[in-house]
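Note that this complex is displayed minus one protein chain, with the remaining chains in position.
Order of writing sets the chain letters: A and B. Residues in each chain are counted from 1.
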Amino acid sequence: MIKYILIFIALVGLAWLLWPLTKDFSTPEQLNSIASQYVSGSVTDLNSPNVVTSIVVTYRGLDTLGEVTVLFLATAGVGFLLKKKSGSRSQRRDGSEILQSGAGFLAPLIMLFGVYVFTHGHLSPGGGFQGGVLIASGVLLMVMASTSFRFSHLLIQLTESLSGIAYVIIAILGVILLGANHFLDPRILPLGNWLSLFSAGAIPVIYSFLGLKVGAELSAVIESLSADGGEE
Amino acid sequence: MPWLKTRRRKMSSIIAMTVLALFCLIAAVYAVLTKKTINAVIASGVISLTASIMFLIYAAPDVAMTEATIGAGLTTVVFLYALKQIKSDKGDSDD
Partner (left out) sequence: MIMLVSGFLLVLIGIWAMLTRKNIIRIIIGFSILDTGIHLIIVAVGFVKGGTAPILDNALLRVPTSVDLSAAVSRVVDPLPSALVLTAIVIGLAVTALLLSFAIRLHKYGRSLDIDVYEEQKW
């Protein structure tokens, strides 16, 4: 009983601490100076219409590098904890008839849409993370539909490692080709025309590698968590 | 979207936000208080879906797309796979 009273007091105390933050908040009328600098810099320096993409890849590129590291650690942790002994029995059942025929038709379309989303990340809402998650959804659909579907673990590991290495190599190329202040600068490739696919420098290339890496990692997580997954 | 520029946008978007916020909070309280675990997992998927629509009304389409795919899609599936692995060892009782 005393535990519930203490929990109630803790929650009321937290609400009392957070209350002045909501009371004094008013939505601003115009952008602050850093945001307007990012918006104008995205048009003049980087030639990319999607401002959020140019922030994630260029202006805050180090945060994306850290996020890639955290995702890799979490996937390694899940794969390590859910290892299975080789030769364990398979517990999956086949999906129903509707699921099997539907999955055979839909899964390539979903993966194609995922590739479209991460290559056009600088032109419309989307980008590497959304495209990677869509590719993992296509893999999930194939895993759920039939028991005879085996995704080769070598392919997933190879995709993930090569994409990560390519991302870091492109980042270092900025330092080599453009000087010491330009880590992760997408101006190593030509800027191109406004609103065409091959524009905004190296941003589509970086985002493609990021999308492939995220898709491969989430596919590995789903494969480990389903009842038949796990690798040595 | 041209309807964003008229003054009538304020009233209809306030009504939409209030309905979505109430739906979200009722689903959250239900997720804590219900007896079966699988109902709570579905309720957390509903919370992510309403949060995605709220992100769209507040003019952040990248965040809405990411939250819809990850929150309402992959997180629910990951929870359900974990529950299936736990229940396949033995039958257990819920909270």
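Operating definition for what follows: a residue touches a chain if its C-beta (ideal position, glycine included) is under 8 Å from a C-beta of that chain, and two chains touch if they have at least 3 such contacts.
On a predicted model such as this, the values are computed, not experimentally measured, just so you know.
**Q** Quick one: say which of A:G77, A:P108 or A:P190 touches the chain that got left out.
**A** Considering all chains, including the one not shown, the answer is A:G77.
**Q** By the contact definition given up top, give the residues of chain B that touch the hidden chain.
**A** Those residues of chain B that touch the unshown chain are 1, 4-5, 14, 17-18, 21, 24-25, 28-29, 31-32, 37, 40-41, 44, 47-48, 51, 54-55, 58-63, 66-67, 70-71, 74-75, 78-79, 82-83, 85-86, 89-90, 92, 94-95.
**Q** Name every residue on chain A in touch with the hidden partner chain.
**A** Within chain A, the residues that touch the unshown chain are 4, 7, 10-11, 14-15, 18, 22, 25, 27-32, 34-36, 38-40, 42-44, 49-52, 55-56, 60, 63-64, 67, 70-71, 74-75, 77-78, 81-82, 124-125, 127, 129, 133, 194-195, 214, 218, 221, 224-225.
Here is the rule we use: only the chains that are shown with their structure count from here on.
**Q** Could you put a whole-Å number on the gap between the CA centroids of chain A and chain B?
**A** A distance of 20 Å separates the two centres.
**Q** Going by the contact rule set out above, which residues of chain B touch chain A in the complex?
**A** That would be residues 61-62, 65-66, 69-70, 73-74, 77-78, 81-82, 84-85, 88 of chain B.
**Q** Show which residues of chain A lie in contact with chain B when the two form their complex.
**A** 50, 52, 91, 125-127, 129-130, 133-134, 136-137, 140, 218, 221-222, 225-227
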